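Handing you a structure now.
A single protein chain has been omitted from the complex, and every remaining protein chain is retained in its original position.
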Amino acid sequence: MPEIIRYPNKLGLIGWLGGGKWGVERYLYTLHRVTGLGILLYFLMHIFVTSSRAISEELWRSTMGFFDSTVFLIGEYLVFAAFAFHALNGLRLGLIELGFLTGPAEEPVYPYKSSLNVQRPFMIVMMIVAAAVIIVGGWDFFIAGH
Amino acid sequence: MSNDNGKDQNFIFRVRRFDPEKDPKPYYQDFTVPCPPGMVVLDGLWYIKENLDPSLSWRSSCRMGVCGSCGMMLNGKPHLACHTQVRELAKDILLVAPLPNFDIVRDLVPDLGPMMDKHRALNTRTIRDDGEEMLKPTDQYWQDPEDLVKYLQFAYCIKCGCCMAACPTLATDERYSGPMPLAQGYRYLVDTRDGAFKDRVKQLSGEQGPWRCHYAGECSAVCPKGVDPARAIQLMKRQLVFDYLRLSKLRYRKPAGLLPQEKRAKERREGIAEPPEFTVEGATSLQ
Partner (left out) sequence: MSIKNTKLWTWHVLAGLILIFLLGLHMLGFHMNDVLHMVEGDPLDWSTVSERAQALSQAVFYILFLGFALYHGLYGLRNILLELNISDGTAGFVNKLLVVAGVLLFAFGTWAAIASWNLAKATV
């Protein structure tokens, strides 16, 4: 009997970006991962950088001085924006995943409405708030303080 | 549809082909298919098989969205070929490919085996300890309509695998149970007739559970039966977390019993058929 050959057809990492209906929530999922990784990276650096305050005033001043440049300011702003998104989207995810925003099971009637439709208004509000925070933060970062 | 002028219109079916005995890897082949209004993709595939290339393979059976055999990628999204109209989806070219995240057996035939194994692994059947009653039922188990609604939506699943093809986690992670098996796991978790809540909670707390789902929501967006597996999975997490925090009473639930003797109908109503005899000789169990 000939061996049955199967052709592997996993989408792989491309599948994290899209593979189905390319819904908004899919992009938010991807962005949540990317911002999460970014924040984690920054946070690990942050632990070391801010620990200079435990050694001496001079070290603190020189570390802060080192990071006092436009490049780092933009970098910090990106982390700030990532945090705003990650926090507000995370709030939405937490509420959904604990079953508060999915709606109860219901008889499917065509055209089907799913839990995606139930959470969508909240998703929109969260994204608007995130955008507002990011804009106000930008003003603080680049205009108000300089 | 706007292009529904009552006449046949030619569509290119760009079909992903793969013959394991000949082809090193899949490739696309074009077929011209005349499509009258209302024609579904499955009819187009039959047209190709009967008129253009008899070697084209796919899986289908019921032709009415019930058996779950004909899930495939149509213009990049998972659909059932038998209930998707060509003109609804395509302007002139229709991309037809097997469901991803499953190995390809041949042409449009995916290997759904691993999905079924994961489904079975989650004990997707009613588990109780009154084996004798399960084997030779004397009456129905009594369940309130509200309790029915808690899982009915998920019981409409036809195991077509469209959700599995859309899930981003399954695109990389072979171990993840996936939306279909988990939705079915939830369907039995909250069925009041089931008596294995504690065991199920324990199993789902392991790697087979819903923890690799991050609500990308794709499974629910593509499900052709409105099953909403993403909802089932989040409600499952809710049950597991609430049970862990001891905020849920479900672990003390007694499986629904029979209707009390005095409430049962005194006589069998007219015209209702007797249940059939066992067809397998010497059958001792319902499994």
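Lettered A and B in written order, each chain numbered from 1.
Everything that follows uses one rule, which is that a residue touches a chain if its C-beta (ideal position, glycine included) is under 8 Å from a C-beta of that chain, and two chains touch if they have at least 3 such contacts.
Nothing here was measured: the structure is a model prediction, and the numbers come from that model.
Among the chains on display, the ones the left-out chain touches in the entire complex are A, B. Residue B:212 is the one among B:16, B:59, B:187 or B:212 that touches the chain missing from this view. Residues 169, 172-176, 201, 204-207, 209, 211-212, 214, 237, 240-241, 243-245 of subunit B touch the missing chain (whole complex, contact as defined above). Interface residues of subunit A facing the missing partner chain: 33, 36-37, 39-40, 43-44, 47-48, 50-51, 53-57, 60-61, 64, 76, 80, 83-84, 87, 90-91, 94, 97-98, 136-137, 139-141, 144-145.
The criterion applied here is as follows: only the chains that are shown with their structure count from here on.
Those residues of subunit B lying in contact with subunit A across their complex are 18, 20-21, 25-26, 77-78, 98-105, 110-111, 149-154, 156, 165-168, 170-172, 174, 214-223, 225-228, 230-232, 234-235, 237-238, 241. For subunit A in complex with subunit B, the residues that touch the partner chain are 2, 4-17, 19-21, 23, 25-26, 29-30, 32, 93, 96-99, 102-110, 112, 114-116.
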